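Notes to accompany the following structure.
Note that one protein chain is taken out, while the other chains of the complex remain in position.
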Amino acid sequence: MTTTGTTQEEFTLDTASELAAEEGGSKIEGKSPWVLAARRLRRNYVALIFLGIFILVVVVCLAAPLYASHVSHVKPNDQNAGGFITENGQKIPIISKGTSKFNPNGTVELTPGGIPIGPQWGASGGEYFFGADLIGRDVGTRLLYGGRNSLEVGLTAAAITTIVSILLALIAAYFGGASDWVISRFFDLIWAFPVILLGIALGTSLNIDGFHHFGINIAAGSLWIPTLIIAFVFIPYIGRPLRGQVLALRNREFVEAATAQGAGSLRIMLTELLPNIASSVLVLFTLIVANAILTEVALSFLGAGVQSPNPSWGTMIADGQDVLASDPWLSLLPGIMITITVISLNVFGDGLRDALDPRAKVRIEH
Amino acid sequence: MAERLLEVNDLNVRFATEDGIVRAVDGISFELERGKVIGIVGESGSGKSVTAMTLMGLTRGVNARFEGEVLYKGTDLLQISDADMQKFRGNELGMIFQDPMTSLNPVYRIGEQIVEAIRAHEHVDKRTARARTVELLRQVGIPNPESRVDNFPHEFSGGMRQRAMIAMALSCNPSILIADEPTTALDVTIQAQIVDLINRLKDDFDSAVIFITHDLGVIAEIADEIIVMYAGRVVERGSKRDIFYDPQMPYTWGLLGSIPRLDRPRVERLHTIEGAPPSLINAPEGCKFRPRCPHAFEKCREEPRLDNRVGTPGHLDRCWLDVEFKRATRDKTISGGSVEAA
Partner (left out) sequence: MVTFLIRRTFGMIIVLLVVSFVTYLIFFKIPGGDVAGRIAGKQATPGNIADIRQKLGLNHNLIVQWWDMMKQLLSGQLISYYDGTNVVQQIKEGMPATFSLCIGAGIIWLGFGILVGTISAVTAGGFSDRSITALALIGISLPVAWLGLLFRYFLAGEGGGVSWFPDGGYVPLTANPWQWFYHLLLPWFTLAILFIGFYGRVLRSNILDTINEDFVRTAKAKGLSGRQIMVRHTLRASLIPIVTLFGLDFAAVLGGGAIITETVYSIQGVGYYAAQSIHTQDLPPLMGVTLYGAAFIVVFSTLVDVAYAYLDPRIRLT
């Protein structure tokens, strides 16, 4: 076949599609945004490592009963203020006794007592591995049980607030009018209180005697109290941004199209609006879990969250305040656990956000 | 022969991205003399905007690699430092962009932004700069410039904003004005006004213009030379007459055919070019337009060079098709209706 075509018969009737099929990889391929996001996340080793750390912390805390029965042999609230432990054949009091020494010249040297024993790091078997607290309880056991409580409160509160906020945001933004007004005022009302003050207000008044209204009965020491308080307090922090997003989406053409096809309100909210706010929800959720845990710690530290004798990382920090100089471990250890947990959540949350909404993070490839 | 201002020699621009290396501009060359208007035409993704921004040095960054030369009055703009490039921007090369609403800073007044442009390059006091600004606004046709100079961008209409942008771009008397799709975001009637304005100002300021657009109709009046780009490459180049009356590339026919025209019989549908532009990462072999070209044949698997096949001096194209065949078949394409292979 000559290469300079002059007659009509030499022109093949290749259509665009046949040629494209031959070309193979020369088209621009589209991939779903979720696939792209998952791929980006997979490549982000740092984020995945920290997710792993967080999961590790959760697993370890869930294994608290195992630690209690096999390692420390006590329960989290078992007190042992007057007891002794054996180490290298010697008996050491768990809470130190004060000593007084009379010097030859008539002065007296006093060492104060009441100092709990510090971390033994295994010197006495598994007992008091991390030391004891002011009334002889095993810190290690309480650390894990407390962790369980703190994580439970944090995660549950975050879940509740996310679900409630999504509902409220969808209803407010979709239906508009009166429902929007009421829900927005509701957000404004919660927003008007400083977070921590509202938390302690609710925490204190609910911990006096529990909540016994409207047929719901929650006892005063229940973990539900801090959980629900934290969930309540964070509602506008998720609700408002989501409402804004749904408002923006609501007027887009695809919603109009769905309505024109006869889709009902519920269906539109579930199938059109919800998937489009999903990535925001995911990112906000990780942020809220981190903040919920920190808030629980703050409230419990102040005495308005998890109540004694239930352990929580927050109450443990408070317990250790007074003996900071002599036994810093009491406050140090729960703080380390909290920081590790929250950092992991934040790093993973960052990675998640980058995966879902990258901003030209390119590799240099030459 | 007017002073040669710009000489672009085989400019290549590549970007490293998550998905691979994008060859955004794959070898473009042209020259620009004072007073001349070049129109660069192509679809989105053809490389026309990247070319323009590269001239201004706006594509410089960690992930960009350049080859070739961009000689402005003898200086290769690709080689100079960022600090030196800054002296050329606004001063020798002025640029206006597609969307004047987002291209102007919403929190500063129009006058303030133009004064800022002037004082970036010239040592004048604020009062002089402001007086010049008012005059510039008058020149671009903004009524009551003395009071409107203190308006914010959102207080101007779309057409007026674009006029203000033009005033700002010309404020330091640059030799070249680069207009990147200046009319795309505007109403059709305003489009004509802006094009006229640019034409007039070109003479008033004695500058050359590079006018970038996807719409051949817009530059029919103003362009002296037209460059058609596709997939990062120049696929056809010639004078205005050449392109409009003797276009050689089936792609160009497609562009011409998609212009609605009042002087031809009304057709059922405007001509569309089937398919989509190719990936700039995995480019197809041979002629880049082949997958969409209704007249493609065997030889098209081999990449055509940009050559003068048609005989008219300065008219280059990248198409293997026989010139006579082209002249015979293209009217069908351009005058509308869907395309059938002959």
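Read from first to last, the chains carry the letters A and B; within each, the first residue is number 1.
Just so we're on the same page, contacts are C-beta pairs under 8 Å (C-beta built on N, C-alpha and C of every residue); 3 or more make two chains touch, one makes a residue touch a chain.
Worth saying up front: this structure is predicted, and the values here are computed from it rather than measured.
> Touching the left-out chain: which of A:L189, A:A257 or A:A278?
Only one of A:L189, A:A257 or A:A278 touches the chain omitted from view, namely A:L189.
> Specify the residue from the set B:A120, B:I222, B:L306 or B:V323 that touches the hidden chain.
Going through B:A120, B:I222, B:L306 or B:V323 one by one, B:A120 is the residue touching the chain not shown.
> Could you tell me which of A:L51, A:L143 or A:A304 touches the chain that is not displayed?
Considering the complete complex, A:A304 is the one touching the chain left out.
> Just to verify: which one of A:A37, A:V74, A:I95 or A:I200 makes contact with the chain not shown?
Among A:A37, A:V74, A:I95 or A:I200, only A:I200 touches the chain that is not shown.
> Which parts of chain A are in contact with the chain that was left out?
These residues of chain A touch the chain that is not shown: 188-189, 191-198, 200-213, 290, 294, 297-298, 301-304, 313-314, 317-318, 320-321, 324-326, 328, 331-332, 334-335, 338-339, 342-343, 345-347, 350, 359-360.
> Even though one chain is hidden, which residues of chain B still touch it in the full complex?
56, 58, 82, 86-91, 94-95, 97, 99, 102-107, 116-117, 120-121, 152, 154, 165, 168-169, 172
Everything below uses one rule, namely that only the chains that are shown with their structure count from here on.
> Between chain A and chain B, what is the gap in Å from one C-alpha centre to the other?
Taking the mean C-alpha position of each chain, the two centres sit 52 Å apart.
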